[in-house]
Structures are given as structure tokens and as C-alpha cells.
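One protein chain omitted, others in place.
Moving on, here comes subunit A:
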Amino acid sequence: MKLPRSSKMATSLAAATFAFIASSASAEPVKDDQLIVNGEEEIATEAPAPPHLDGAVGDTIYSGWLFRDTETRAMQKDDFDNPMFLFVDAGIEAWNTREGTAEKSCADCHNEIEDSMKGLRAELPKVTPEGELWSLENYVNDCRTNRMGAEPWGWNSQEMKNMTAAIGVQSRGMPVAVEIDGDAAPFWEKGKDMYYTRYGQLEMSCANCHEDNFGNYIRSDHLSQGQINGFPLYRLKDQGAVSTHQRFVGCVRDTRGVPFEAGSQEFRELELYVASRGLGLLVETPAVRH
């Protein structure tokens, strides 16, 4: 347990405010652990902060892995201990399964998932030639409906999480590389606005928790920078896989707010912006959190 023992507050407001600022600047990700997956693949869990953040989080961006406890971190170090790999396996099975009126599988068009899907997760969401902002889930459902003649999967359905995990892990260890200029810029700007909007009765923005206070504790919750380089991930508390938008829904609900829908235009814009706050961090999909 971590009880702050910051010096007794001085009597003036100035001193109290100063102490508050000082304590919030002391981010405390773990310093003495390294993410080495399966004893061989070393994944850096911090990176220089991207220039567009303009120093808002200091010099360094950190993976959420560094803010979790020892046991949770350990589970992500070994694919046998990482419960997400059951879902990755199911995703790979679905990849090879023919479905829909076209009686085609993903593999029929894309061949080996290891080759064709490598690097994709790191670039998403991105703008399509038609000018729409698409997340990985959109691409999956586009193939299902338009090329396989199959039903689309629900954004947060188990099938979708299996597939996004199976595709995502093919980019594990590659740096997040979303495009934020050009066609993407207007979406990115909207996502940025959302990130700083104070939602709900508690009037809290993403930035209040994940920019101003990462490293601090809200009750027993150790606040991370709210990075999404590990999604979809396994959440021990939910005993299941959690998608990026599902996490956003939870965080907005926790402000006593009304979240946008998973898969909505708004959350895809927010996803692009949050992904860009992790530019340079390595993809960790599928991560483990508690």
C-alpha cells in the first residue's frame, strides 16, 4: 500500500498548491523491471514523448504495463501465462475458417496472418481512400460483410476481440506509427478536443487523470498514461478481453457521464488521438492488466 507522506502542508494556500503540483509531477512507473516476452523478445516500455505533446507529460511516455503490480506484469511476460492467448488462438482459427455466402476465409484472401497483418495494428486507426476514419474493427467487418457475405461482428463481441488480438499480436514490438497529418488531421483535432473535455457530473477529462496525474493514486488505482498500445488486453477484474473503446466507455462512465458508443465516430477519433499520444511506444497487444 502506498500512503503519501508528502510533507505536512504549510499554512498558506500558495504552499499547499505548490506541494500539490510537486507531488503530481512525480510519476512513478516501475523502474526495475523489463518486459521480455517468452524470455527472448525484449519490448521497450517507454519512449521519448512525441513532439505534438509539447511536454505535457514530460519527456517520456510510458506503457501502462509499468504501472501494474508484479504479478500482472509477469503474466504479460509469458504467452503461456497470458490469458489473451486463448483468444488469439480462437482468432487464428476464425482466420482460417470459411464463412458467409462467399464461403471464404480471411486466409483465402490474405494468406498467412503472420505476413499479411504484420504492422497493421501499429498504423490504426487511419483514413480510408474514401475519407473515413477506420479502426481495426471496421476493416474486419468490411471484409466480413463485403467480401465474405457474412454477418458483421459486434464491436465488443468475443469474436471481434479474438480477431483483433490475433491481428494485433502480429505487430507486437513494432512502434506505434499512426498518421496524424493530412487527411487524418481533422479527426485528430476532434479527438484531441475530446481528450481535454470534462465529461459527466464529476467534470473530468482524460487529461485530468492520465496527463496531470499519471503515477498518482486515486484510492488504490495507480493511474497510468492511459496508453492503448496493448489493446485488446486481458483485464483480470473482468476476467476477459477488453477493447480500446470498451475502456473508453468505462472511463467516461466513471466520470458519471454518458459515454459515446463503442465504434462511434467520436470514439474512433479519440482512439486516433490517444494512439498518437503513444507514438513511438511499441505495440504490446495482447497486454494484461488488473
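List of remarks:
Here is the rule we use: contacts are C-beta pairs under 8 Å (C-beta built on N, C-alpha and C of every residue); 3 or more make two chains touch, one makes a residue touch a chain; residues count from 1.
Everything below uses one rule, namely that contacts and distances are computed from a predicted model.
Note on the omitted subunit: UniProt lists it as "Sulfur oxidation c-type cytochrome SoxX", one of the names in "Sulfur oxidation c-type cytochrome SoxX", "Electron transfer flavoprotein subunit alpha/FixB family protein", "Probable sugar-binding periplasmic protein" or "3-isopropylmalate dehydratase small subunit".
In the complete complex, the residue from A:Gln76, A:Thr164 or A:Asn216 that touches the missing chain is A:Asn216.
Touching the missing chain, out of A:Phe67, A:Tyr139, A:Tyr199 or A:Tyr234, is residue A:Tyr199. Even with one chain removed from view, subunit A keeps its contact list with that chain: residues 1-4, 6, 8-9, 11-13, 16-17, 19-20, 23-24, 197-204, 208, 212-213, 216-220, 249, 252-254, 256-259.
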